[in-house]
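Only one protein chain is missing from this complex, and each of the others stays in its spot.
Labels A and B are assigned to the chains in the order they are written; within every chain, residues are numbered from 1.
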Amino acid sequence: MTKKTRRNIYRTARLTAFYIFVSGVTIAMLLPLYFIVSLSFLSTREAYRYPLPLLPALNVEYKLTHGERGYLLSVYDPIDKEYQTVLDTGDLEKMSVYMKSQLGAPMSVPEIEQQIARLEHEAPVFFTRRKSLLYNYETFFKVAGTGQAVPALIRSLEICAMTIAISLTIGGMAGYAFARYTFRGRDALKFSVLFVRMFPGVAIAMPMVIILVNMGFYDAPIGLSLVYSVGSIALTIWITASIFMGIPVSLEEAAQVFGATKIQAFLRVTLPLSLPGLAACAMYAFLGAWNETVAAIILTQFNPTFSVVVYQTVLGAVGQVNLAAAGGMVMALPAVIFTFFIRRYIHQMWGGVTV
Amino acid sequence: MATLQLKNLTKRFGKKVVAVKGINLEVHDGEYLVLLGPSGCGKTTTLRMIAGLEEVTDGEIILDGVDITDLPPRKRDISMVFQSYAVWPHMTVYDNIAFALRLKKMNRSEIDRTVREVAGMTKIAEFLDRYPFQLSGGQRQRVAVARAIAVKPKLFLMDEPLSNLDAKLRVATRTELKAIHHKTHATTVFVTHDQSEAMSIADRIVIMKDGEIMQIGTPEEVYDQSASIFVADFIGTPPTNFLDVELVREGETLYLVNPHIKLPLSAENAARLRGYDKRELVLGIRPENILLTSADEADLSAACLVAEPQGSHQVVAVELDDKLLKIVAPARPKVRSGETVHLTFKQESLRFFDRESGARI
Partner (left out) sequence: MTKKQWKKLGEQAVPYLLILPVVVYYAAFWLRPVLISVIGSFTDAAGHLTLQNFAMVIHDEAFIPALRNTAVIVLFSVTLEFFVALFLALLINRKFVGASFFLFLAMIPMALPSAAAGAMWITGLTAHGWINSLLHYLGFLAKGKSIYWLAGSETSLLALLIVVDAWQVIPSVMIILLAGLQNIPEEMQEAGYVFGGNYLTVLRKITLPLLKPTIQTAVILRLISAIQIWLIVVILLGFSRLPVLVERIVYYHKEVRGLDISYQMAMGYTIIVAVIVSLVSLAYLQVSGAFKKERGEVA
């Protein structure tokens, strides 16, 4: 072997080992995520077999014969590779409901009757129905939090929108001041902003109970957004200050020289240039308000937020694994999507951006 | 077309820092005036006060007889080229140039005509639809210039517009700026710290230091008749050579004496220095006014420290005590380091300065 081929082999081996390692890390990160996604698509029957199927079935293969109490319904289990009896009843209504709620592959009573008619010529009869993969999601929105899921979702979105509005206006103004002016108390404010950001939200939520009750905002979306804004204003100041600092003052000055007022200069030059950053701030505020649970538990009673509904569903998950998974997925999806959009800013923040 | 007057213009930052100390200046109609000085001399602050970007602490700015001291920038009828160009990155070149015209509520066809006209003048016509990030630094600088001339202002302000260009482009662009000025004849105030730029472009140069005007004059005046050691040192490369000398009278003749030289003065120079007998002076002489000569005619002989060939000429450095004396000599014959050179000073080019005040005598 020449020296060169030896070196090539060594390099290839190293690279392969590196990729195997990275893949391993990736799998370890993604495996739990895979299972919650997969679980959220399982029918109730699938979710309660053990071991759990690795993949949700796309179709349900039915077998129907005559049974002791009427008709005997079996479904094919792809893991045990056999038909397993699930129901023996003459009540077609009951069978239809079972097919929907337990197997996720619903058939109407007339459809079942059609199959029963086939029984006269051959027994057993086999037929396949497509499984409704989103059944758990539908059910989650119908039953979770005793029907509170949809109103809670709307409420959460309201809270997010208000939090974004409050923190972007108040935080954006202060961020601009930080970026463009020196003023007395700048250091003190900068310090407080950092400190407030790190102060535990739960520690504000508890005393806020009294304040919000007095204001009439307890158990209301506005009350929660007031609490969430405390943290997200700080973050907004942080981010917007660095954004505005990145936009040279001379751009605004040029606009003024060429005929714009100070406000026009801001609106026509600085604002459009800072839009991507402001969008990131909005997403940050959204994430904070969307993900938060503990303050939401403390500050709501009859009007929970979506995260509280998911929390309650998960807490009582002993009977509804697949529903809990579906709830978790609904919770996770917007969070993951927005994180994707603002990942550049997250890196920046962690890179130690200072105000 | 306009005249600009600065009357006792002062800028104070906070309580202590005085950036501009009550300067008085008049810029004539159509003049290309350069504010020149080292960084921190107050030239940019002065320009920004004229633009209205910096608040005036005291004094007046008068443009065409109108006091504009307290007007916001947009009401001053000026335009400006910024050091960083300040070309708006979210607008196309066209929109950048049209910005001011639109704010003036000019009609569309007129805007279009003006934009195309100035774009042609600055050779950026083919880039009108591009965004600044698609342009090179030089092209962006042209956009800034085009934007500034499009508004046809009374007064043109330029804040070191060439300092972000590379050396070669800078020289080419300053020629173009001058050419554009010949076309527009707009009254211009140009700020720079680069004396060669100032020399090549200015009708008159204002040399500033520590917030004060040191000298105002044409390039020739500030070069040949520098008002102080500072100006003589600041203008010209290599700068003026300075020698501490004493004035000594021996019989009828005045001599400039220091440990290395004993230079008899011509009658003219002697007349100028009448009354400075036995005083300590500073002799200033520009490098091209020291000539290489033969040993018997030399005012001074010394060993060459280094000789830097420049192609068209060479710069010979001679060490006197701890000071370098630089001589711009013809390229040939080539001087070698260590070689003894014999030097003579051009009498008519000797400049004398007061050692204490630095002022020219």
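Just so we're on the same page, a contact is a pair of C-beta atoms (placed from the backbone, for glycine too) under 8 Å apart; a residue touches a chain by one contact, two chains touch by 3 or more.
Predicted, not measured: the structure shown is a model, and the values here were computed from it.
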| item | value |
| --- | --- |
| Selected residue (touches chain absent from view) among B:D29, B:D70, B:E220 or B:E246 | B:D70 |
| Hidden-chain contact residue, picked from the options A:A57, A:A179 or A:V269 | A:A179 |
| Candidate in contact with the missing chain, chosen from A:V86, A:A282 or A:M329 | A:M329 |
| Contact set of chain B toward the excluded chain (per top definition) | 55, 70 |
| Chain A residues that touch the omitted chain in the full complex | 18-19, 21-22, 25-26, 28-33, 35-36, 38-39, 48, 50-52, 54, 166, 169-171, 173-174, 176-177, 179-183, 185-187, 189-196, 198-200, 202-204, 206-208, 210-211, 226-227, 229-230, 233, 237, 245, 248-249, 287, 290-291, 293-294, 297-298, 307, 310-311, 313-315, 317-318, 321, 324-325, 327-329, 331-332, 335-336, 338-340, 343, 346-347, 350-352, 354 |
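To be clear about the criterion, only the chains that are shown with their structure count from here on.
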| item | value |
| --- | --- |
| Chain centre separation (chain A, chain B; CA means) in Å | 63 |
| In the complex, chain B residues that touch chain A | 51-53, 72-74, 78-80, 82-84, 86-90, 99-100, 103-104, 147, 151, 157 |
| Of chain A, residues touching chain B in the complex | 248, 250-251, 253-262, 264, 268-269, 272-273 |
